[in-house]
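Removed: one protein chain of the complex. Kept in place: all other protein chains.
Naming follows writing order (A and B), and every chain is counted from residue 1.
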Amino acid sequence: MLDLQEQYDKIYRYCYFKLYDRNLAEDITQETFLKYYEHYSFNNENTALKHLYTIARNLCIDEFRRTKTESIDESTVELPYENDVTDKLAIKNAIRRLNDDEKELLLLRYVNELNVGSIGEMLGISRFATMRKIKVAVKRFKEELRKEDMHE
Amino acid sequence: MELVIDRLSKQYNNKIAVDRLSLKLKSGVVGLLGANGAGKTTLMRMICGILKPTGGTITFNGMDVSEEMFRDALGYLPQDFGYYPNFTGKEFLLYMAALKGIERNAARKKCDVLLKTVGLDHAANKKIKTYSGGMKQRLGIAQAVLNDPKILILDEPTAGLDPKERVRFRNLIAELGKDAIVILSTHIVSDVEHIADRILLMKDGQFVFDGTLDDVGMDLEEFYMQHFEEDEEGEQYE
Partner (left out) sequence: MSDLKKKLQMGFDAPAPIRKEEFLEHLNISENANKSNLEGFLFSQIGYISKSAWVFSLLSLIVAMLGIRYSDQHMIWIISGMTPLLALSIATESSRSERYGMAELEATTKHSLASVVLARLFIISIADLVAMLVITLIGYKAIGRTAVPTMLYVITPFLISVFLELYSVRKLRGRQSFYACIAISFLVSLSIYFIEFEFKTLYKPEFISAWVAAAILALIGVMVQGRKIIKNTEEIVVWNWL
């Protein structure tokens, strides 16, 4: 049984960091859930999540195609936070410099805590390849973070 | 979340039991007062979908009363309900859960929780035949809230309960009124006084008063008596 409260936030977060638009992200989140429940009802959580994310991913891709952009330049769109501490800002900047795939992997694996197998299935790559890509993404993130620290 | 009743009517031959009622309800407890024959039970049965109106509509969030989804959002405690002989309290609850379309495992968990909430967990495996009136009412309320209803219709839920149980019921109903539309039909004025956010006084199939306790401006019992003095010889519609 999916914990809807939790998964709503996670899917929303996933969509937000693809679209960088609160309303749009929420719209797509809701559409994702509606579509899921229209056709599926899996008891196995992993299977359910896989389908949920796949739907969300495809909807985001559709959204990009619709507005004819490959990805959004978030430096112009993201709202500044009053509560951003320097550390947080450094982290955000580092993330910003990663490419879309790397960002996606890090978010799915470490923030939304999806398991590697599910991520692989969702992206259509082997578990092994997924782990490798995640490792690379982590390395890149750490590199960028170090660069940020060196600026201070 | 809104229950909309629009020009609702129920007519039998040449008697009008419910006369073009219009009402909009949001969450909270509504006290429905009125003498027997005023049309309360008729109104409630129409909202529950077991009586077909002769005119007007009832909708909840846009769904018509005749739709399955409407019934899915509904919880009903009739004035008097029976039970299949040999049912235990738990079996009864599980049976109602199945009727409400609640999946088996979820139903088992819910029933255990609810039986505890209404204080019947010690009697769960005893036959309903052995239950006291108060226990049966508590079971009735448990069944009514099984499907987390957004509309809860309670017909004389505290009649026949002792004072302590009545207080317990009131608290439970008040709590439920926070997230759902609760329609409480009763002739026990003090129930309404204590927990209703809105009071509807019904007479001859119409609402003769619609407001809060403050709007009444006097002792509710007196107010009620004032309106129904003439109803001593009122005709019975039910």
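By our rule, a contact is a pair of C-beta atoms (placed from the backbone, for glycine too) under 8 Å apart; a residue touches a chain by one contact, two chains touch by 3 or more.
Everything quoted here is computed from the prediction, not taken from an experiment.
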Which residue of B:3, B:23 or B:48 touches the chain not shown here: B:48
Of B:72, B:175 or B:193, the one touching the omitted chain in the full complex: B:72
Contact footprint on subunit B, counting only the chain that is left out: 1, 12, 45, 48-52, 65-69, 71-74, 76, 78, 80-85, 95-96, 98-104, 143, 147-148, 150
Subunit A residues touching the omitted chain (full complex): 4-5, 8-9, 12-13, 16-17, 22, 25-26, 29-30, 33-34, 37-38, 41, 79, 81, 87-88, 91-92, 94-95, 106-107, 110-111, 138, 141-142, 145
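Basically, only the chains that are shown with their structure count from here on.
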Centroid spacing, where centroids are CA-atom means, of subunit A and subunit B in whole angstrom: 47
